[in-house]
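The structure is given below, and queries will be raised subsequently.
Every protein chain except one is present and positioned as in the full complex.
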Amino acid sequence: MRIGFIGLGRMGTGMASRLCQAGHEVIVYNRSAQRMQPLLDLGARAAMTIGEACAADVVFTMLADDKALEEVAMGAAGMIEHLAADAVHVSCSTVSVALSARLAHAHGQKRQGFVAAPVFGRPDAAASGKLFMVAAGKREFVDKVMPLFEILGQRTFVVSDAPEKANLVKLSGNFMIATVIESLGEAMSLVEKGGVDRHQYLELLTSTLFNVPIYKNYGGMIADRNFEPAGFAAHLGQKDMRLVLSAAEELKVPLPFANILRDRFLNLAAHGGENLDWSAIGSLASKDSAVEA
Amino acid sequence: MRIGFIGLGRMGTGMASRLCQAGHEVIVYNRSAQRMQPLLDLGARAAMTIGEACAADVVFTMLADDKALEEVAMGAAGMIEHLAADAVHVSCSTVSVALSARLAHAHGQKRQGFVAAPVFGRPDAAASGKLFMVAAGKREFVDKVMPLFEILGQRTFVVSDAPEKANLVKLSGNFMIATVIESLGEAMSLVEKGGVDRHQYLELLTSTLFNVPIYKNYGGMIADRNFEPAGFAAHLGQKDMRLVLSAAEELKVPLPFANILRDRFLNLAAHGGENLDWSAIGSLASKDSAVEA
Amino acid sequence: MRIGFIGLGRMGTGMASRLCQAGHEVIVYNRSAQRMQPLLDLGARAAMTIGEACAADVVFTMLADDKALEEVAMGAAGMIEHLAADAVHVSCSTVSVALSARLAHAHGQKRQGFVAAPVFGRPDAAASGKLFMVAAGKREFVDKVMPLFEILGQRTFVVSDAPEKANLVKLSGNFMIATVIESLGEAMSLVEKGGVDRHQYLELLTSTLFNVPIYKNYGGMIADRNFEPAGFAAHLGQKDMRLVLSAAEELKVPLPFANILRDRFLNLAAHGGENLDWSAIGSLASKDSAVEA
Partner (left out) sequence: MRIGFIGLGRMGTGMASRLCQAGHEVIVYNRSAQRMQPLLDLGARAAMTIGEACAADVVFTMLADDKALEEVAMGAAGMIEHLAADAVHVSCSTVSVALSARLAHAHGQKRQGFVAAPVFGRPDAAASGKLFMVAAGKREFVDKVMPLFEILGQRTFVVSDAPEKANLVKLSGNFMIATVIESLGEAMSLVEKGGVDRHQYLELLTSTLFNVPIYKNYGGMIADRNFEPAGFAAHLGQKDMRLVLSAAEELKVPLPFANILRDRFLNLAAHGGENLDWSAIGSLASKDSAVEA
C-alpha cells in the first residue's frame, strides 16, 4: 500500500518510521523540510508539496492543531483538492470535533474516505508501535486502514462510524488525564501544608489505589516540582481544554471540573508557563496556598 | 497481647475477626450488642461497657464519625477515663484532623498511647487482611501495634509521629477517589451525549491509561447507573468532603475540585440520595446535561 | 446627515425610530422586509440591499450575533465592499472582541471609519433615547457620530480608540449582570430552604444595600419563578458568556464566576430553556437544592 504522511513532529516521525520499517512505501511531507531526513534514511520518499504526498492510497496527517490541519486539508492545493476518490485521509491530530465533522463532509463530497484516528501515547510509544488508536469512520475505510493501525498501535478502539466521535473521545481522554494532574496537585498541597512529605504521600497513593503510570509520572513531576522538559506542553493542554469545552458547549453539557482546568491553564500561561509540561498546572494549588512560604 | 475492639460495623467486624483468627485475645464492644455474636463465635469475649473493653494492652476503635468516636473516647465512662497508662488506643475511623489532634492530646495527658490508623479498603479487604493502613503516632506506640497491623493489612504506611497526619492523608485519599468519580461522570456524560456508547468508552479508558480497579468499579457503577447496594454510602462521602474542606480551611489551602465534590454530595442528598453508593455523584453531570432526554 | 440602519429587531427598531424622529434622513435595511414598515411610517426609506443602505455618511448595524454581523459587513455585497471612504460604520451589536478587531482592520484597509458602540438598555430605553452607549474608535470617527449618540442615549462612555475595547466592556457588563442573577438565585434558595419567604427576603435586599432596578427586576423574576416573556433570551446570555470567556482566554484571565455562569446557561439550554429570560439561570440553585420538594 502506498502511504502519504504529512506532519513530522515527534509523534508523526515515530509513526511514519513504523510504517517504513514495516515495508510500506511511504511519501512524507513536512513544512520544514529538514525534519524529513530521518524518514528518508529509512527509505521514505520526500514530497515537495502536499499534492505529491496525496498520490497515495492512504494519507496520514499528524499536525499540531486545527489551524494546521485545516490548511493542509482544506487550503488551496490541499488534500481535498488532490486526494483520489476512494483514497483515505487518516487524521491522527488532536483537533476539534467541529473540524473533524467538517472534514468528513468535505472528503465525502469528493468521494474520498476519512477516518479520524487520534492516539493516546507519547513519542516513545509512537516509535515503538505501542500507541492506543481511537478510530471512527465509515466501516469500509476503517477496514482498509486497520492493518496500518496494527503497525502503529497496541490496540485500536473503533468507537463510531462518524469520524468526529473519535475526536470527542480523545479530547475527553485528555480531560481525564488533566483531572488526575489537578487532583494530585490539590491533595499534595493539602498534605504537604499539613506537614506530610509529598514524595512519601505520592508513594502511598501510587502503591495502593492509584498504581498506574499516569499517577506515578505526573505525580512525580508535581512532587519534584520539575516541569521541564515538556512531554506535552501546557499550551497544548490549554488548547485541548478549550476544545473539550467547545464540544461540551455544542452538546450542552456542563463540566465543572473542565472549567477549573481551563482556568488553571490560563493562570499558568499568564505567568509564562505555556511551554512547561502540562502537569505544571499541578503546582498551582501549592501556589494558591503558599505552601513554600 | 490483649486487644479491645470497639465498633463492629462491616469494617470493624472484618478487622476484629482477623485479630481473633490470629490467636489474639480479643474483647469486643458494640453499642448494638447483637453485632458482637459473630466475634464471640470466633472466640472473642463480649464487653458490656466501654470500660470493660479498655482492660487491654491495645484498644481499636472503628466508628462511623467524629460524634461516635468522641463519645466513646471522651465521654463519661469513656476510654480516656478507663484506659491504663501505656495502653494504646488505635483509632481506625475516618474522622476529622481536629478530633484526632484533640484525642492525641487527651490521651497524652493520661500517659496513654494514641495511634491514628485509618485504612483504605472495603469490608472484604478488612476480612481478608488486605487493607492498606495509614498510621501515625509516637514511634514507641506505633512499634507496639505494628504486628497487629500486619495481621490487618497488606501494607502499613507510617506517615508521621503526629497522629492527626494519618487522618489528613486518609481524608485526602478519599478526596482523590471522589475526583475519579466526578471526572468519570463528566467525561461519560460528554461522550454519551455526543453519541458514543458509555460502556464502550469506559472499556477504552480502563484498558488503557486507567487500568485500575478504582476506575473500573466506579466507572462500571456509573455506566450501569446502578448505585445500590452502597459499598460506601453517599452521606459518608459527604462527611469526608466536609472534613477535607475543614482541614483545608484550617491549613488555608484552597481546593477547587473539593468544592465541586461538596456541592455534588449536597445536590445528591437534597434529592434523597444519601444512602446510595457515593459513586452516585457520578450521575449528576448526566442530570445537568439531560443526557437521557 | 444621511444615515443607514441595518438590523431592525426590537433594539434596532427603537434606535432607528429615534434617529428618524430627530429629523435625520434614514435608510433602513432588514433581512425580513416586513419589519421595515414601522420605520417607513416615520419617514425612513427602505433599502432593498445592504449596498443601498450603505449609501450614507454613517451606517449603524444592530444584529443578533457575530455570524449575522460578519455576513452583513464582510460578505459578498456587504458593507466593506459598498461603504464610501470616510463613511463610518457604527456597530452596536453585542459581538466578540475578535470580530470587532477584524472589522476595524478591514474597514481601515478601505479608509472607512469604524466605531464600536454597544449599548446597555432594554428595548424601551432604545425607543426613548435612554440607552447607555459604550463607544470606542478613532477620535475623528467618534466625534463625527457623537451627535447621533446623543439622540440614542442618555450618556456615552468613550473607552478607547481601539473599537474592540468597547465590545470587551459591553461583554464584561453583561457578565456583571449575570453574576447578579446567579447570586440572587443562590441566596434565595438558601434562605427559602431555611424557611424565609423569598419575596420578603428580596424586599429586604432591594430596599437596603441593593436598591437598584437590576436587583429588583431580576430578583422579582426569580422570586416569581416567571421567566416569560424573555426581555433578553437565555441563548443570548449563553452567547455572551461564551464571548466573555473567549476574550478572557485570549487575554489569559481566569474567571471562576464566568465559568459557573457558563455552566448554568448550558444546564438551562439542555433542559429546553434557551428562550426563557436569561434570569432563568437564577432558578437552577433552587433546582439543585430541591427547594420545592
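Worth a mention:
For reference, chains read A, B and C in written order, and residue numbers begin at 1 within each chain.
Assume a residue touches a chain if its C-beta (ideal position, glycine included) is under 8 Å from a C-beta of that chain, and two chains touch if they have at least 3 such contacts.
Because the structure is a prediction, the values reported are computed rather than measured.
Of the candidate positions B:V158, B:A187 or B:V253, contact with the hidden chain is made by B:V253. Within the complete assembly, C:F120 is the residue of C:F5, C:Y29, C:F60 or C:F120 that touches the hidden chain. Screening C:D57, C:E274 or C:D288 for touch with the missing chain picks out C:D288.
Taking the complete complex into account, residues 242, 248-249, 252-256, 259-260, 262-264, 266-267, 269-270 of subunit B touch the chain not shown. For subunit A, the residues touching the absent chain in the complete assembly are 256, 263, 266-267, 270-271, 288-290, 293.
Where subunit C meets the omitted chain, the residues involved are 97, 120, 132, 134, 155, 157, 159-160, 162, 165, 168-169, 172-173, 175-177, 179-180, 182-184, 186-187, 189-191, 193-197, 200-201, 203-205, 207-214, 244, 247-248, 251-258, 260, 285, 288-291.
Everything below uses one rule, namely that only the chains that are shown with their structure count from here on.
Innermost chain of the displayed assembly, by C-alpha centre distance to the whole-protein C-alpha centre, is A.
Per-pair tallies of C-beta contacts place A-B first. Averaged Cα coordinates give subunit A a centre that lies 38 Å from the centre of subunit C. Residue positions of subunit B touching 2 or more other chains, listed in rising order: 256, 288-290.
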